[in-house]
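Worksheet for the structure shown next.
All protein chains of the complex are present and in place, except for one that has been dropped.
After this line comes chain A, so read on.
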Amino acid sequence: MGITSGRGRLRTVSATAAVLALSGTGLVAYGLSKQDTATPPSPGRSTAAAESPSGAASSPPPARKGAAYAVPQGDVLDRSQPTRVRIPSLKVDTDVIDLGLQPNRRMEVPQNGKQAGWFTGSPTPGQLGPSIVAAHVTWQSKRGVFFELGAMKPGQRIEVDRQDGTTAAFQVDQVGQYPKASFPTEKVYGTVDRAELRLITCGGVYDGDSGHHLDNIVVFAHLVPSTAPHAHHTG
């Protein structure tokens, strides 16, 4: 319907469109509006339903709709192990090793203050789900590679190089500090419907009696297009 051409006729056309919206085409529009956007509807089906010739014309049959088809949000990458992590705002640029689980089911941590480690039980960075990368805040009287992690801000960028030669770029959503005694396991490790990254380090007050920091700092981030450094793009 060419309802947008001719500036002078705009008002008339608008009125016509309004009338149309209340009549036949309205049914199609209603049908379309009831469809979920994740699965583009077939206008043909909606129209056919609206024009159902089944005699009982007292009330139009409800437009047929399918429920949403649940799929991951945004892009996800194929599996590829991380090799390097960069945090430009903190001037962090370090290689990434593998971390497994200890026999007591606590996560292993790097045996030095300079490397970061990827938890092998988590998705690789860029895959669907929460990918876990940890590094030390302190190590043998020196600053660890994630020393300043708690100073990160939402919107900042994290880049992870992967074995397949690709770089997965992430944007920080949230920075949290949690007592280890009440670590938010579900929030950090639980189900998400996009490719996300967690950077974890120690934080908070150091408890000399136990030899541990009392808190963990967790940076939550999600995958963004690696070609859009500031999450802006034209078009």
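By our rule, contacts are C-beta pairs under 8 Å (C-beta built on N, C-alpha and C of every residue); 3 or more make two chains touch, one makes a residue touch a chain; residues count from 1.
As a working rule, contacts and distances are computed from a predicted model.
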Name of the absent chain as recorded in UniProt (options "Glycine cleavage system H protein", "Substrate-binding domain-containing protein", "Acyl-CoA dehydrogenase family protein" or "CHRD domain-containing protein"): "CHRD domain-containing protein"
Contact with the hidden chain (one of A:I87, A:V160, A:C202 or A:V224): A:C202
Residues of chain A in contact with the chain not shown: 39-42, 44-45, 48, 64-72, 79, 97-102, 104-111, 117, 119-123, 127-130, 132, 134-144, 146-152, 175, 177-183, 185, 189-193, 200-217
